[in-house]
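Reviewing the structure listed below.
The complex is shown incomplete by one protein chain, all other protein chains being positioned as in the whole.
Every chain is named by a letter (A, B, C, D and E) in the order it is written, and numbering of its residues begins at 1.
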């Protein structure tokens, strides 16, 4: 272990901006992407669900 | 033999693939998390400070995996696209479409982390080096693929057109890589040379490998999630989809 | 005024519908600026020197590329006829279309230019001048381009003819625009160049929509 | 083979009928190459250095400008359907169209390049290499471009999307093409670059018409 | 209210027609007839002011045309589809209304589309519609935009039997509400009465 304190860890030997900029961007995008995909998935599911209800209502009306 | 392979792909219908993907996703997420935690531990707490680059070199632990994945995903995408074109299987096109954004993301990360690395090491955000340039072009190829698919609204046509583009691109990637390499090294040596990775400590290598595995698992998981969404969107009027969703 | 906004909204909607369209003008700009280093070679000093010229020429070409479609689609499918017959004055509708063109093809370039400037290693103040010059210059390009687009409308295969007509008119914008950045880098101050650009823009805002409308009426006859 | 020639003849006739079209690709080339000295400033040494790159980028953009029209007109008015139903194989007709495109948009650039090179103070042997490189490179540009044009065919507003698809694929041609001249000027000999260009051309002659035909069939579905 | 006199038109060196005159009052309509190439379309374009006449006089409510007032009272539907293929029928209608400076609510535009038999196609891009459906989208403007004078060039083209009947009814309604119409068609028109002009 080469860090003597938490502060030193965050300073990254003077390269904080570059190192945290890289890791931060990776973390941000790699968290955002699955969330966006999940949102897309749930949107489809919701609209499918709406459709099914509409179908059922149609059937009820007919009968 | 050939016949049976074709049969196998026919079986890989969206209907059977959808639940299968659903069952696999958690496992890939778990693997990504395990590899990621281990990799991060190695890269921040075990790997020693580099003699030349100080702590700045730690960017390598995300930069290299992102670069590798960006190139690898393109190959996989082109493979699926070609398969779809040749055998007319529906899932293949969807897989290709699902992979593209993740590939583009990896290319973008590679460019971003590379730029953040270049500034302290070379003193410039960007130089016109062979590797950098071909990665940039790869990024453009991804964007072109996605833009083309988005611009065609009949999914079957979009798949086929995208497949042709992906295949043309895959022929071109080696050509691009070598042309840029040549271009760069042939005449007056460029002012800055990408110094080969410093003699890598064993721990660094392990850290990089673990992170690469993490990125790999992540890519598979996200692509599978996206392909599920695409399946539902495209097959929304079939009976099985209506029953698949509660 | 309402009609102008309606036109802008309509054109933006149409562009969004063709999803890729909004982003691709921008990507064209990015790709063209990246082509030059590839053609010229990777020397940083050389690249820095020619950066303002290249960025301006690329902006100009990116604008140009969107121009043929400015009126063509509306002309072919008869919408332009309907606009000419609309109870709102044609001039307003045309102004709306030009504004929409700038929002789609000009503004993104302005926003992107600083990032691309980094590729060529320009410093912060030079990037500022570059952005300002483009902010004044790109509406000018859209306004002048609209006249050319309207003039070449009836003409088949007008895309290239359009370039021929419009490019010479773009030259002053190019010279003052790129000149502003170069003057700044050379330590001469960019004020003069920028105010000339602004003056040309003011002139064009007045006359270009009018000339465009006249040209369109001729094309419809 | 007859069908190929008939297609070439037909496309040339159509281009001639739109008179302006033949000359304007050339004028575009001329104007773009002349814009750079205006944007960059008149230093002869600098200009000479960037000349091959600029000429190549200009040639590339001039080719690109003509691409959207390669199949679009035939698609809109239904001629492409008729071609697909013709008893001659579609691949031949497509090859004919690509050839015609090169004759109209590529060949004139090759012929003109030496003259424009003079503007930049290139010497005779460099001009020779430039012309040779363009002679090998422009058909390559037409062939690759045709794939892009076919892929973006069904797609509205495809002009810019086309640029996005095609420009990255053009980069090897650009690098070797401009590189040949630069290597020659640097005294390194252009042979390697030129033979690579020729190899790529051979590859493209085989595969591009085939890919284009496949893309067209998809667009027609 | 519409008064045309002495109208002449030539194309190239060919004189298409000369000294054409007619007038329309509220509730009247004119059937312009003539074989292919007789000049029907050319006449209509003169009438609405899209191209200039060689000679003649067109007056709307005793004022010379083209005037803003005339444009406000006019709908012209030509050979062209004049619908955006990338947009849905609903969006097409709304945007056309916006250009005319008319506020058009969802309900009214939907009602117009349904009346024209486009139920279920409101949200498809026009590009994928059939030839007849495209024409119907165009015709829906007749319902969403109030106008006194309808100038319809071969509006019955590509329509099926039901749609032809429907359009006939629409025109009849329009006329009985005091409107006017100028129509061309090679088929007999399902609208009673009407003046005839043979070119």
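Keep in mind that, in the parts below, a residue touches a chain if its C-beta (ideal position, glycine included) is under 8 Å from a C-beta of that chain, and two chains touch if they have at least 3 such contacts.
Please read these numbers as outputs of a predicted model, since none were measured by experiment.
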Touching residue (missing chain; options D:50, D:93 or D:197):
D:93
Of E:1, E:50, E:124 or E:172, the one touching the omitted chain in the full complex
E:124
Name, in rising order, the residues on subunit E that touch the hidden chain in the full complex.
11-12, 34-41, 79, 117, 121, 124, 128-133, 136, 154, 157-164, 186-187
Given the full complex, what residues of subunit D touch the hidden partner chain?
2-3, 6-7, 9-10, 13-14, 17-18, 73, 76-79, 81-89, 93, 220-221
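The rule we apply is simple: only the chains that are shown with their structure count from here on.
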Which contact partners do subunit A and subunit E have in common?
none
Farthest from subunit A by Cα centre, which chain is it? Let me know.
E
Just the number, please: Cα centre separation of subunit A and subunit B in whole Å.
18
Whole-Å gap between the CA centroids of subunit C and subunit D
25
Could you list the positions in subunit D whose residues touch two or more of the other chains?
155-156, 161, 164, 167-168, 171, 175, 182
Give the residues of subunit E touching no fewer than two other chains, as numbers and ranges.
85-86, 125
